[in-house]
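Complex shown without one protein chain; remaining protein chains in place.
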Amino acid sequence: MIGNFLDQFWSLTFGGLSLGFIYILIALGYTMVYGVLRMINFANSEVFMVATFATIIIVRDVYNFTQTSEYATGFRLWLILGTALLASMVVAGVLSVLIEIVAYRRLRRMNSGILAPLISAIGVSMVLAEAVRMMTDSRPVASPRAMEKSFIGKFFDADIRLDNTIIIFAAVILLTLLLAFVNKTRLGKAIRAVSMNGNAAKLMGINIDGVVSITFLVGGLMTGAAGFFYVLKYENTSFSIGFELGIAAFTAAILGGIGNIKGAFYGGLALGLLETYASFFLGTQWKAVTVFVVLVLILYTKPNGLFGEAMTQTRA
Amino acid sequence: MSTSILSLKNVTMRFGGVTALNDVTFDVKEKEILGLIGPNGAGKTTVFNVITGVYQITSGSIEFQGKSLAGEKRYKITRSGIARTFQNIRLWGDMTALENVMTATDTHKRSGLVGGLFGSPISRKEEKRDKKRAQELLDFIGIGEYADRLARNLPYGVQRRLEIARALGTEPKLILLDEPAAGFNPAEKVELAKVIRKIRDAGYTILLIEHDMSLVMKVSDRVVVLDFGQKIADNTPQKVQDDPRVIEAYLGVPEDAS
Partner (left out) sequence: MINLRDKGAEIWERANRPQRVLMAISFIAMAAALPFLGGTFLNTPIADYQSVLVYPIAMFVLMAIGLNIVIGKSGLLDLGYVAFFAIGAYTMGLLGTRTSLNTWEILPIGIAMAMFSGIILGVPALKLRGDYLAIITLGFGEIIRIVALNLEVLGRSGGIIGIPTPPPIFGIEYAFDSHRIYYWTLLIIILFAIWMVRRLSVRRAGRAWESIRQDEDAAELMGVPTFKYKVWAFVLGASVGGAAGVFYASKTLFIAPDNFTLQISILILACVVFGGMGNIWGVIAGAVILGYLPDRIRFLSDARLLVFGLVLVIMMNLRPDGLLPRKKREKALPNKDSNKDKS
């Protein structure tokens, strides 16, 4: 077993890294909203789920790919991938903003504590997941393959797959853009100001509603990109995918310290690798259990995560 | 001089890079009213928070009746005899005034959940006794007529006083009042001063944070002054008022509107 593991170490590691980047992007949807609102963006998992369907619809219905189509190549391939990525991001971003308006805004104005918005968001995720389940007859949906999953090189003994490479590169670009946005632009600075101290930011004339919407938008865009990458890597989705990946991405956010972009990055990578290695030894059916055990262990032993703020109760 | 009930020794409290309390040392003596004053942000409420265990101090020690409070759970500190009120009223709004006080008197009940379930005689007796005690306390503070009103529907001044009654419900030896007169008009302040003295005369020790100087000077036996987390004076009200350091601390900062 160990020998096998060492043989496959690098290919597992690459797979784990690309999964890790998917987690990072979803985790951003949790972590950014948490930073600004101190609330768990419960419906983010379903934003991700909807984004995976958006990708499939683009590839299957807009570009008319079927399971037997020939692979796209060259410019056409990049065009297809680009449109699918963009569409998933836009759909997810808009959906995320709408969710904030429907599930949170009113309750936020009423100052209704943490329970009510959480329940409201649970309701929204339920509606989304159920609506999609009914539309897909509860069946998983496979994505036609637009891109040949060729090996583009070797690293030690491991084949480097094209899809994993695209995911890692594209995710790094997106993260760089995100960091530039948060650190360099006015809006990004406003988001950070609200994260640090909501009341002070309000007093300084920052439009809180606007900042919250932008935060949901950005979180949604990142989560949407993750939806595209997921389909690229696994080539299928289902109505229940949100729940499965959502809880893992949330764990990643906590692992790194929720409310903190850097935390989402390290947490996502760590969890992606850990999950991939653990699946190798224990079998994929225990994947969710592994993630949960990690989540519980962090919360019990190091509730601040690696970089984050305290999550135990706020003191008077 | 009487014995001290609470003593803070070289207490320092840091939050990240900010030092909220810097080497603060003072005693509260039994059955006195000690005023704790200082400009905004001087660290007064932080003193309450470190005494009641909301924050763990960075260094120094806090002893209550000769016992260190370090690392003690917050509810145990309260049960050992320290109760407080809150600057921003924190009553349980959905409970009646009487229930608010009874929840605090529950601190001293012995019957457990199981006793409550089966209506054991101890539990029934305690329930009766607590109700009586809670009503007595409301009467004592002068708000007995509001017993069955929901806390959130009470007038502001009554809420402030209910906070005091609730704190007394825990049967404390030392009671910490955090700006009990905030938002009061002069007539109410006079009334409150009487209540505070009455509480002391009933055998309680009081540590009082208050912005209204005339009230503090009138009721306190002794006054401790904090400025930027440091103690700058500790003396009788008269001497504190004449202390040049205190005057300087207050001149730089506009006094609170109240």
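In order of appearance the chains are A and B, and numbering begins at 1 in each one.
Just so we're on the same page, a residue touches a chain if its C-beta (ideal position, glycine included) is under 8 Å from a C-beta of that chain, and two chains touch if they have at least 3 such contacts.
All values derive from a computational prediction rather than experimental measurement.
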item	value
Residue among B:20, B:102 or B:162 touching the omitted chain	B:102
Sole contact to the chain not displayed, among A:126, A:152, A:173 or A:196	A:126
Which residue of B:28, B:47, B:69 or B:83 touches the chain not shown here	B:83
Contact partner of the left-out chain, one of B:31, B:149, B:197 or B:218	B:149
Positions on subunit A contacted by the hidden chain, ascending	39-40, 102-103, 106-107, 110, 112, 114-120, 122-127, 129-131, 134, 243, 247, 250, 254, 285-286, 288-289, 291-292, 295-296, 299-300, 303, 311-316
Subunit B residues touching the omitted chain (full complex)	52, 54, 74-75, 78-79, 83-84, 86, 90-96, 99, 102-104, 106-107, 109, 111, 113, 116-119, 123, 126-127, 148-150, 152-153, 166-167, 169-170
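Here, only the chains that are shown with their structure count from here on.
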item	value
Approximate Å spacing (C-alpha centroids) for the pair subunit A, subunit B	48
